[in-house]
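A protein chain is absent from this complex, but the other protein chains hold their places.
This part shows chain A:
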C-alpha cells in the first residue's frame, strides 16, 4: 500500500460529480480575464496549463517540438524543456505504447496523433492495452488514475482521488475540404465501441480548453478529437484561468420545442445555421452538444426528446455504423411512446471522404 501511495500519490482532490471531474462553471465570471482565441490557441493554452500545474506531465508526438503542424504545441518545448515536450519517431503504435508506459508509472502523457486518419496503427495499443489496463490487472495497474476509498470514523465514505496519471490521445479530425481520404476522417465511432476509454469532442475554443483539461486530468484514458476545420476558423472569448468542463455532460446550447438536434464538434456550427434557417419556417429547434461520446449523457437527450417528440442526429462520419445509430437506438428504447416521428440521421455518405474544392463546399449541406 505504501509503495502504491508512493508511486501514485501526488495531490488530493476533493470529489465533485459522480464522474469525478470537478464541476466548474462553464461561463467565466465578469472579473475573470478572457482573451479572444482560436481553437488551436485555446488548446495550446490548455496544454501550457496542464504542464505547468503538473510537473509529471509530458506532451509528445510527431513534430510536436517546433509547435506541431497545427501549432497546438507552440512554445511548450521552449518553456518546459525537451525532456517533457519532444518529437517522437514516426510510429503511432510506438507513440501510444510509450504513452501507456509513462502513464502506468504515474505520469500524465498527452500524446498527439498528427491526424485522426493515422490513429489506426495505435488501435491495438488503445483497445487491447490502454482500455483494459486497469480492468485486466484487477486495478493493480492503470494508465488513468487511482482511487482510494477510506472509511472515516464518522462512518461517511470519502472518495479520495489521487490524480496524477492519465493518458490522453489528441488528434485533429474532420473535413476541411482539401484533405481528401486521409486528412478528413471522423473515426470516433470505432472508439465509442471500446469499454474502458472515453471519447471527447469539443465544439469551440472555450469548450476545447475546458474539456481538454478535464480529459488530461481524468483518471481514464481519453481520446480527444479536435475539429481541425475550427483550428483557425473559430474564434471565441476564452477565459485565461485554469478551468475544467465536466465530461459525460451534454449541453443544450439552444432551446426549442419542436425538434431535438444532437451533434458534436464542427458539425454544430452547421447545425446552428440549420436552426436559424428552420426558425424562418417557424420550426423551433433544440440543439444539444453531446461533448462526450463515451460514456454519453443519455439523460439530457432523453429529457429533450420527451419534450419535443422528435430527434435528428447529425455527424460528419459516414451514416452506416456511425455513432448516430447508437443514439438513435437508445432514444428509441427510452422514448418510443413520446416520439412523433422516426429518428432522423443526417450524416456523411458511405464513401471514403473525397476531395471537395472550396467552390463546392458550400453546397455540401448537412
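Structural remarks
The rule is simple: a contact is a pair of C-beta atoms (placed from the backbone, for glycine too) under 8 Å apart; a residue touches a chain by one contact, two chains touch by 3 or more; residues count from 1.
Methods note: contacts and distances are computed from a predicted model.
Per its UniProt entry, the chain excluded from the display bears the name "Dehydrogenase E1 component domain-containing protein", taken from "BBSome complex member BBS4", "Dolichyl-phosphate-mannose--protein mannosyltransferase", "Cell cycle checkpoint control protein RAD9A" or "Dehydrogenase E1 component domain-containing protein".
Across the entire complex, the residue among A:43, A:100 or A:331 in touch with the chain not shown is A:100. When the full complex is taken into account, the listed residue touching the unshown chain is A:124, out of A:124, A:255 or A:277.
Touching the chain that is not shown, out of A:132, A:241 or A:338: A:132 (per the contact rule at the top). Mapped onto chain A, contacts with the missing chain fall at residues 3-4, 18-20, 83, 86, 88-89, 91, 93-94, 96-107, 109, 121, 124-125, 128-129, 132, 134-142, 144-147, 159, 161, 195-196, 198, 219-220, 248, 295, 298-299.
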